[in-house]
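Only a single protein chain was left out; the remaining protein chains are all shown in position.
Lettered A and B in written order, each chain numbered from 1.
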Amino acid sequence: MAFLELVDLDKRYTQKGNLIVKHMNLSIHKGEFLVFLGPSGCGKTTTIRMISGLEEISGGDILINGKSVVSLPPKDRGVSMIFQSYAVWPHMTVRENIAYPLRLQKVSKKDIVTRVEKAAAAANIMELLDRYPTQLSGGQRQRVAVARAIVVEPQIFLMDEPLSNLDAMLRVSMRSELKNIHESLGATSIFVTHDQSEAMSLADRIVIMKDGLIEQIGTPKDVYFDCESIFVASFIGVPPTNFFHVSVLKDDAGLLLKSQDVSYRVDALEEKMLSPYVGKEVVMGVRPENLEISDTFDDNTFLTTHADFIEPQGSHIIVISKLESSVIKISSSKLELQAKSLIHVSVKDRKAMFFDKDTEKRIRLQEE
Amino acid sequence: MNKLNGIQKTLIALVLATVVIAVIVPLMFFFTNAFSNGREVYDYPKTPILSFTVKVQVSYNEDTGMYIVKYYDRNGELQNAVNTSFGEILSGYFEQYLSVYRTPEELLEQFEITKTEGPQEFTYGKNMWHNFKTFFLITSKAEEALVNSIIVVIFTIIISLTLGSMAGYAFARFRFKGKDQINVFMLIVRMFPMVGISIPLAVILIRFNLFDTMIGLAILYSLPNIALTSWITSSIFVGINRELEEASLVFGANGFQTFIKITLPLALPALAASSMYAFLTAWNDTISALILTNDHPTLALAVYQAIGDNTTNLQYAAAGSIILIIPALIFTFVIRKYVNQMWGGVSV
Partner (left out) sequence: MEGKALANNNGSNYKEMLRRVFNKKTAPFWLLAPTFIYYLVFWFSPIFISIKEVFTTLDGKFTVLGNFLFLFEQETFLPALLNTAFFAVASVMLQFVIALVLAILLNRKFKGQKLILFLVMIPMAITPTAVAIVWKTGLISSGWINSILQSFSVLEERIPFLGLRGIEAVIMIILIDTWTVMPSVLIILIAGLGNINEETKEAAYIFGASKWRIIKDITIPLLKPSIITAVILRMIAAVQVWAVVVMVMGFTNVPFLVERIAYYVGPVSSLPYADKLAYTYSFLTAVIVFIATIVYFKISKKGTALDRRTQK
């Protein structure tokens, strides 16, 4: 059963302003680690703030355990939050910072002491308890924010880009600590980030947003390999998906996808999917690692081109090639490949995604 | 989080309304006062609304041959004004007490009709600048005082800003021995009452031949303002990224050019704010000007001397005050934006 549900959630900041979050529907399970991922300004912060109760909603509903919470202040929603700026209180010691939420809840002095120490231990800041935030590094402040957020034993744990002010190394280690804490608490977490690798490594499910709309909800694997839209395919993955605008042609052997540069013979399954598009154009997306380079031309050859640039990445190389109408990137393990050499490229295991050119949505098999 | 309930909203509105009224009402009465004629200032109760006209009732007494002029006060009641048959007296009274400028002939000609038709009412437009003209008439050297005030303000700003910002820069950018002590000393300078310095300073200024000059006054006004400027600017200079300066040095500018081209523009808010405080010190002071000048008063001093502590003819005092307020008001509000920015970055 869904634990936290967003139903047709709307947000506009001014009376007649644009909808910043548009009719969002989302259900989150208990114990899940959900990550909001999307470009800047797409409404991630806005959504998480509406869930926390910091921001009013303009329409729709938010349900926790089946009950509407939109009229409740944050403390009655069982949420706690980590802010991008950490928002630790500079005039309180670390201990006071962690204890303050408990003092607000009128927890007894004795319990406060034990709970503060427990939270501090979990966040690994036992020896910093009597310091002031100005005497801490960014990473340590972050831990204080974490301890303060977990000390209230929240049902829902909200994090708005909590790692974005940390350096790269620290980010990676904090990432796994956060995940550990999440698991040991058994809380439900919502985590906002720009950073896809962060999203991939943390999330049970990722919510990909664009302009206030949800583009796709799915496991990290889904959103990577099974993209719902051109946006998702281009947003996720470095280097991004290669796109080809191809015409769907019918001949004696079945369906053929063709453009200036490429040619792709469709198999039976794909034919079923693409048959409504005969005579039209579709967008074909192939991940760089799903393009395979061979020296010889054969039936499966998707396109033939020159390897214009080669970027060695250690374990593999990225081959960059200029086609007539676009540039493609191929991830390959052929470390010996020479720049400028002629290459024949095929699609690995038919791992291609097809998108409707107009709606930019994925073309799926229509169930009868 | 920022949602308020009805009661809270009402309460806040009430508090704000009270404060705004408390600020505005005195100003409205004061403003009205500055444009009141010699009779209206004594009206009671008073209204905070400007009047542009004066209504009088004129009747003719055949026995004495005099016109009996009565004046309608702001509450619509008739008050005795003047009884006379002489045009000059009428005209003089009208100008002095009613701020109505009419020649004796004009008035006599208009009043002629009351001889045959009985009492008549007349409405006249007030000369709204009467109090201002009178202020300049009764205040000796008012024009010179205005010029003096402007000069002393300019000198004060120049002295305080150059010396103060240099010191502020030194505090912000360099470590040196005795920095803390000098800082404390600057605070003490600001604490010492300016009046207290004025008396002995007079002795020194006489020695330098600067007594009764605007430079001499500016020297005094700069004393607290150099310290204030250095304090404000050093807080701002600390906030200015040193790399910006270094970048300029790398591109071949020398230290002085860097200071002029890079640092100074960035410090503009601080300098603007400091100049406002310098302005206000120099523009507002009366007592030190009283001590340090003889024949060359500043405007504030001139107004103070003209008004003294009497409680009559406050309309002229009010007019003089308006002349005194306007430049300060303009200056403050032009610079207010910077002052707000500046206080964001300053603390003791």
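Methods note: a contact is a pair of C-beta atoms (placed from the backbone, for glycine too) under 8 Å apart; a residue touches a chain by one contact, two chains touch by 3 or more.
Keep in mind that what you see is a predicted model, and the values were worked out from it rather than measured.
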item	value
In the full complex, displayed partners of the excluded chain	A, B
Touch with the omitted chain, as defined above, among A:D61, A:D111 or A:D130	A:D130
Absent-chain contact - pick from B:V56, B:V100 or B:I219	B:I219
Which of A:P101, A:G212 or A:P288 contacts the chain that the document leaves out	A:P101
Residue in contact with the excluded chain [from B:L50, B:M66, B:I150 or B:I182]	B:I182
Residue ranges of chain A at the interface with the undisplayed chain	52-54, 73-75, 79-81, 83-85, 87-91, 100-101, 104-105, 130-132, 134-135, 148, 152
Touch list for chain B against the chain that is not drawn	1-2, 12, 15-16, 19-20, 22-27, 29-30, 33, 41-48, 162-164, 166-167, 169-170, 173-174, 176, 182, 187-201, 203-204, 219-220, 222-223, 226, 230, 255, 280, 283-284, 286-287, 290-291, 300, 303-304, 307, 309, 311, 314, 317-318, 320-322, 324-325, 328-329, 331-333, 336, 339-348
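Convention: only the chains that are shown with their structure count from here on.
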item	value
Separation of chain A from chain B, taking each centre as the mean of its C-alpha atoms, in whole Å	62
